[in-house]
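First comes the structure, then the notes that go with it.
What you see is the complex with one protein chain gone and the rest in place.
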Amino acid sequence: MPEIPDLAQRLRDFAAARDWEQFHTPKNLAMALAGEAGELLAEFQWLTPEESRAVMSDPEAGTRVRREMADVFLYLVRLSDVLGVDLAESALAKLTENDRRYDATAFHGSARKAPPIT
Amino acid sequence: MPEIPDLAQRLRDFAAARDWEQFHTPKNLAMALAGEAGELLAEFQWLTPEESRAVMSDPEAGTRVRREMADVFLYLVRLSDVLGVDLAESALAKLTENDRRYDATAFHGSARKAPPIT
Amino acid sequence: MPEIPDLAQRLRDFAAARDWEQFHTPKNLAMALAGEAGELLAEFQWLTPEESRAVMSDPEAGTRVRREMADVFLYLVRLSDVLGVDLAESALAKLTENDRRYDATAFHGSARKAPPIT
Partner (left out) sequence: MPEIPDLAQRLRDFAAARDWEQFHTPKNLAMALAGEAGELLAEFQWLTPEESRAVMSDPEAGTRVRREMADVFLYLVRLSDVLGVDLAESALAKLTENDRRYDATAFHGSARKAPPIT
């Protein structure tokens, strides 16, 4: 499986071959990422919680969800490459912070006290 | 560096220790991801394109951007784990499709004919 | 109660008094609107459908929801003013189109065949 640096390289080559670096400002990439997150959201908006758990068992909806997730991921990788941010390292740092911030006993069974990951 | 499966495992343990699997429906995770994408967006909304390219040189803004990107990534990894979607494989499939869809000559210098990555 | 043109005038004066017209490009306003829509989303992300129906009965959550909705509305009014779009007229045109597009019998009880309002 490709790792994040491989995907970043592919996206870099893709943009260079089309002279699209000019469009890939961090501002524009953050917009594109949010737009794709909105499309992913739309796949779930009328589903009950239970239906959302079963979404991949519908081949058409499953394919759309997989593609929207790929779009979000690709824009995130491209943005991290343009900004020089190490995505895996940043995620790890945030995880360590969350472990400290959300004590397993104090927050047991309650996501409402605070968002789980932020 | 951790790879995606390592992060997914950490998030799985994190949710289990707090009994938060009940909140982590795909619907809710897609909402959380979009909310974090909105926070990332907010970091760039008043910046000129040029200022957005330099955002990491401001330590405070840089830290916020890195953290919001980590949040988006973590929710995306968690969602992919809950849905059983292979994020790296899906991204690779989308990249291959994009190579075919956006001919390097026909789309040279013009992102406006179509969104670069979708 | 103020109508949309009154709110647009208030926002125009507000921006002029602070020399903020320079920041209020349609691109930036669309970003700000989406960012506020993300904050509104975050108020509902961990709620069950039933809890979301009762959100206004919690004074603190109710206040936050009301404020986020106001933010979305204000940016939408400001954007419509900057672009010269008549919001009420556009909404009416869309309603008429939706009446035609979503036949009341064919779409009875099923939002899944198509998004209700789009």
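Think of it as A, B and C in the order they're written, each chain with its own count starting at 1.
FYI, a contact is a pair of C-beta atoms (placed from the backbone, for glycine too) under 8 Å apart; a residue touches a chain by one contact, two chains touch by 3 or more.
The structure presented is a predicted model; accordingly, all values stated were derived computationally and were not measured.
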Task = Could you tell me which of the visible chains the hidden chain touches?
result = A, B, C
Query = Which is it among A:6, A:19, A:39 or A:97 that touches the chain not included here?
reply = A:39
Remark   = Against the hidden chain, subunit B presents residues 31, 34, 38, 41-42, 45-49, 111-112, 115-116
Task = Would you write out the residues of subunit C that touch the absent chain, in ascending order?
result = 1-3, 7, 10-11, 14-15, 17-20, 22-28, 30-34, 36-38, 40-41, 43-44, 47, 49, 52-53, 55-56, 65-67, 69-80, 82-95, 98-99, 102, 104, 107-109, 111, 115-118
Ask   = For subunit A, which residues touch the unseen chain?
value = 23, 28, 31-32, 34-39, 41-42, 44-46
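Operating definition for what follows: only the chains that are shown with their structure count from here on.
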Request  = Averaged over CA atoms, how far is the centre of subunit A from the centre of subunit B? Could you give it in whole Å?
outcome  = 2
Task = Just give me the whole-number Å value for how far the CA centre of subunit B lies from that of subunit C.
result = 25
Request  = Could you check subunit C for residues that touch two or more other chains and list them?
outcome  = 31, 34, 38, 41-42, 45-46
